[in-house]
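Reviewing the structure listed below.
Missing here: one protein chain of the complex. Every other protein chain is in place.
Now for subunit A:
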Amino acid sequence: MPENRYENPGGPVTPSPRPGQERYVAPVDEGGLGAVDAVKADDAPTSLWRDAWLQMRSRWLFWVSAVIIVLVVLVAAFPGLFTSLDPRVCNLAQALEPPQAGHPFGFDRQGCDIYTRTIYGARASVVVGVLATTMVVVLGTAIGAIAGYYGKWFDTILSRITDIFFAIPLVLAAIVIMSVTTNRTSFTVAFVLALFGWTQIARITRGTVLSVKNNEFVTAARSLGMGRGQILWRHVLPNSAAPIIVYATVALGQFIVAEATLSFLGIGLPPSTVSWGGDISAAQGAIRTAPEILLYPAGGLALTVLGFMMMGDVVRDALDPKARKR
């Protein structure tokens, strides 16, 4: 310990300490000084993603939504595993017949097996949802990141374009476009939804990029001579990913609902494609006499959307920087 330079302090000398304020020195071994700046070397390395995973897996909501999502994706990918019937083979003679052996949900007005149609309807919803979300993430992230990162007139122009698209209601715009589209497939529906649905992600990305780009690690990368595009790709975007992922899971649910809405209105997928929206539309006519027909496709839709929304919630909690420790 270096010598002390205050051995003889001048100035007024304090009178002898009052009760409760006597000189006290804690026993030395309690200090643990070595630990002031030590590295934990033995723990497994953690990162944002690892921490998030550890937090998510301890929540039942995560497991419930994961089971729902896995189930829905399985049904969408391999409907044949769940039913041996063809959803398009219907027998009018069996119209509105109640559930019976081999047909657990009964028959609809056309005499089609409701269970089989509900199983096959999952594919259209999931495909449109996933496609539209992918397109929205790519388009929205690109526009938001460019506006936020390059700023100046890029930002002015792109932000105004975003505002314009933001002002157009998604479903209204989709109705207008779809009603003049002749060749309607899952892809066109997803494309039209993505065309008017990217604004929210663009805004979120722009905001995150704006805050991330002011970090000192970005300045450090600049002083290394790294190019702007490289910095955006390597440092800024990975650090902006969390809110985008969170919004994407929520958006997936919204797009599934939007697809169902369009199909219900008869301007989504063509009637030849089995979809929940189409079946809900078809069930509408019998809502007073046989409301249970409506129940099954609507239930499938609700369950799927619920699964993705709950997952979005869990992921948001796990990635929220304010909830993160340290």
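Definition applied: a residue touches a chain if its C-beta (ideal position, glycine included) is under 8 Å from a C-beta of that chain, and two chains touch if they have at least 3 such contacts; residues count from 1.
We take it that contacts and distances are computed from a predicted model.
**Q** Tell me the UniProt protein name of the chain this structure doesn't show, selecting from "Cysteine desulfurase", "Sporulation and spore germination protein", "Peptide/nickel transport system ATP-binding protein" or "Aspartyl/glutamyl-tRNA(Asn/Gln) amidotransferase subunit B".
**A** Per the UniProt record, the undisplayed chain of the complex is "Peptide/nickel transport system ATP-binding protein".
**Q** Considering the complete complex, identify which of A:Ala26, A:Ala93, A:Ala167 or A:Val180 is in touch with the unshown chain.
**A** Residue touching the absent chain, from the options given: A:Ala26.
**Q** Consider the whole complex, including the chain that is not shown, and state which of A:Asn91, A:Thr156, A:Ser179 or A:Asn215 touches that chain.
**A** Once the missing chain is taken into account, the touching residue is A:Asn215.
**Q** Just to verify: which one of A:Pro169, A:Pro238, A:Pro270 or A:Pro291 makes contact with the chain not shown?
**A** From the options A:Pro169, A:Pro238, A:Pro270 or A:Pro291, the contact with the absent chain belongs to A:Pro238.
**Q** List the subunit A residues touching the unshown chain?
**A** Interface residues of subunit A facing the absent chain: 1-2, 4-11, 13-14, 17-26, 28, 30-33, 36-37, 39-41, 43, 45-48, 51, 55, 215-217, 219-226, 235, 238-239, 324-326.
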